[in-house]
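Got a structure for you, written out below as structure tokens; questions coming shortly.
Shown here: the complex without one of its protein chains, the others still in place.
For clarity, chains are labelled A, B and C in written order, and residue numbers in each chain start from 1.
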Amino acid sequence: MKDNILIIGGGIAGLEAASQLLKLGYNPIIVEKSDHLGGHVADWNRLFPDMTPAEEVVSRLVAETSEANIFLNTEISFVNKLKDSYNIMLSNGISVITGTLLFATGFSMFDASKKEEYGYGIYNQVMTNRDLEHWFNTGKDARIPEEGPAAMGFVHCVGSRDEKARNPQCSKVCCITAVKQAIEMKQKFPEAMIYCFYMDLRMFGKKYEDFYISAQRDYGIRFIRGRVSEVSENIEGKLIVKAEDTLSGKPVKVTLDLLVLMAGIVCNPDTCKTAGLISLPVDSDGFLKSRDNIADITESPKEGIFYAGACTGPKTVPETLAEARSAALEIHNYISRKK
Amino acid sequence: MGKLYDELAKDYRIKEGLKTCINCGTCTAICPAAEFYKYDPRKIVDIVQSKDDAEIEKLLKSDVIWYCGECMSCVTRCPRKNAPGLVLMALRNLSARLGYFVNSEKGRQLYPLTKTLTGNILNYGYCVYPDTFKWEDHVESGPVMKWHLEHKEDSFARVGANYKGTGPGILRKIPQESLDELKRIFDVTGGTERIETVYRCSEEKAKEMGMDMDEYFEETFTHISPGHLNGEDE
Amino acid sequence: MDFGFKISPSSAVNLDNVDLSLYDRLAEVEPDIRKCIACGSCSASCPANRFSGMSVRKAILGLQRGKEKEVAKMLSTCMLCGKCSMVCPRGINTRHLILSICKFYKED
Partner (left out) sequence: MIYQGKQKIWADYQKEIPDDHWYYVRSCIRQNFFPGAEKMFLEICRNVLKKDFHENENHTTCGGIAYHCDTIPQETVMTIVARQFALMTEAGYENYVCSCITSFGNYIEILETWNEFPELETKIREMLWKACRREFNKPKYVAHASDLIYKYRNLIAERAKFRLVNKHTGEPLKVVEHIGCHYSKMFPSKGVGGAEYPYVLCGMIESWGGNVIDYPERRHCCGYGFRQYHVKANRGYSISNTHKKFESMEPYHPDMIITNCPGCPYFMDRWQYAIAEMEGKTYGENGYGIPVFTYEEVAGLVLGYDPWDLGLQLHQVAVEPLLDKIGIEYDPARKYEGVNHKDLQRPELPGVLRCC
């Protein structure tokens, strides 16, 4: 009989791991709390740096995992530790006995309304990176007029690198996402004046710097080095954004028609809840704690429990996919060793 | 690392107000002083953070640490939980203690401030008091205020104040034994010593500038050299 | 009435009021001006910097913030030695750029 492997989370990490585990001859069971597969990536439109449609990535993974057992709209109700395995009760009444669990629970996006001074949910013309992707996908959002905004801005580090927001960590992908979205907006609305308010631009990945150079040179996107301090609304409903232009050491303000907040990546609270069922430790950054943050990122300190993707920290799509493959291999080695 | 930095580090306002600064500028962006003075609180915090004693000494002797209005708007916004306003207060405190304040025009204003405010506290028990609030020094308070001060006994009585009266109430006379307690608090906590330091350094500076103390008061209270505010050449 | 003090103008750079038409025309000829990442290598290596405050980084920023006059004044202290071109990590031909800036902003 094929070994059961319970995968918590049907985002790209869970799907990629399931696809690999199928190929290795196992029986992956995916438990997904929402009604669709693909997680956050399914809500996205295009992916940096090659503008790959997100839908392509998700549909390939879904096709590759058609043989897996997948439960949508399902959560883990409770877990009983048996001698060498776990008996896991799902919210749909099914119980699964497995020696191996893979956390692919991903992340939550920071709730941008918690940065009160930016007025998300209060000022009409403030949106998040996710809202903008939604608009790229559907074309529906009252905040973006047909002729486009005359001037708009992107605020980096919203709920990232922010002790007040209880997330001192860098979310890693927002810098490049802002540059990507700024370019996309400029492509749609070439006349728009587009500003990015940043503290540092962390262009760490493959071709990211090229992307940034292109945003500057080819698209004329204006980068202001200063963290946005305050957003307010004027009588015409336009936004007034205040920051320091730290390169000149002067306060700077600008009136905008649209402001996009680059909401950061925080640990999914449901992850912590599920991790609590089996007493998995949480690291000081709020994400799940690996056995070792360099050599063993995909292994938990508990035997038989593995991680893939953003449940251990902010990751890009290719990093998540690579980690999911790595986790599948770790699981394979673990099960082979036990037999 | 430097002696001045070590002195600053003992101040609870530095312990509270300066963890690590990332130079993001959220403080300067909304700072009322940065908007009108040639002033950038971020840079000041960065200098203190550098622990460079030579630079800190320059700060302590400069006008720039006296521009802050202590509104603390910066505190709300700092993503690293710093309080630039508290850092400025610690710098001013050290500048006053070491007598460095007399080296700058804005620093020298500590003399009229100390004389008026600590005088009001020790003599009357209030920070602001009608008998020492001269309309001529506050012409912008307008003709109604002038009228009010000219008829202050009657005007205060009209709105039910207990001006100079016994017992509780608005502007009551604070009993002498309470004023004596305030004086002893000043003696015990370094308040009196601070007043003496400010007076001594100011008197030396006045002598150097060839003024008596009344002239020095007037000069420091009213004189504005061009160059502090935005849009002015030095 | 003179109260002995006055209402001061704001020091805030108001980006709404910055006219960038000339800058945009300059950028058509010198597209690399937009590539500056404000690293400061140019200012650090500039032999005029310590005497006059000359800085290509600040000049570029100044143009983006509508401070043409200050920039023109600053650039008059440049000796065109070209050291900044050698150190620019973004490969901007700063020497050429300075000449173009002078040409463009002289016309006005």
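Everything that follows uses one rule, which is that a residue touches a chain if its C-beta (ideal position, glycine included) is under 8 Å from a C-beta of that chain, and two chains touch if they have at least 3 such contacts.
From a predicted model like this one, the values you see are computed outputs, not experimental measurements.
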Which displayed chains make contact with the chain that has been left out? A, B, C
Among B:L98, B:L171 or B:M213, contact with the omitted chain is made only by B:L171
Sort through B:I30, B:I56 or B:V87 and give me the one touching the missing partner chain. B:I30
The missing chain sits against subunit A at residues 113, 116-117, 119-124, 230, 232-235, 240
Could I get the residues of subunit C that touch the absent chain, sorted low to high? 1-8, 10
What is the set of subunit B residues that contact the non-displayed chain in the whole complex? 11-13, 15-16, 30, 32-33, 35-37, 66-73, 75-76, 83, 89, 92-93, 96, 106, 109-110, 112-114, 116-118, 120-121, 125-130, 133, 137-138, 140-148, 151, 154-161, 166-172, 174-175, 177-179, 181-182, 184-191, 194-195, 198, 220-224, 229
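The working rule: only the chains that are shown with their structure count from here on.
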Using the definition of touching given at the top, classify the network of chains in this structure as line, ring, star, complete or other. complete
By number of contacting C-beta pairs, the most connected chains are A-B
Determine the centre-to-centre distance between subunit A and subunit C, using the mean Cα coordinates as centres, and give it in whole Å. 39
Go ahead and note the Å separation of the Cα centroids belonging to subunit A and subunit B. 49
Residue ranges of subunit B touching at least 2 other chains are 34-35
Multi-chain contacts in subunit A: which residues touch at least two other chains? 225, 242, 245, 250-252
Contact set on subunit B toward subunit A in their complex: 22-31, 34-35, 40, 42-43, 76-81
Footprint of subunit C on subunit A - complex, ascending: 195, 201, 213, 216-218, 220, 222, 225, 242, 245, 247-248, 250-255
Footprint of subunit A on subunit C - complex, ascending: 10-16, 24, 27, 31-32, 34-38, 57-58, 61-62, 64-65, 90
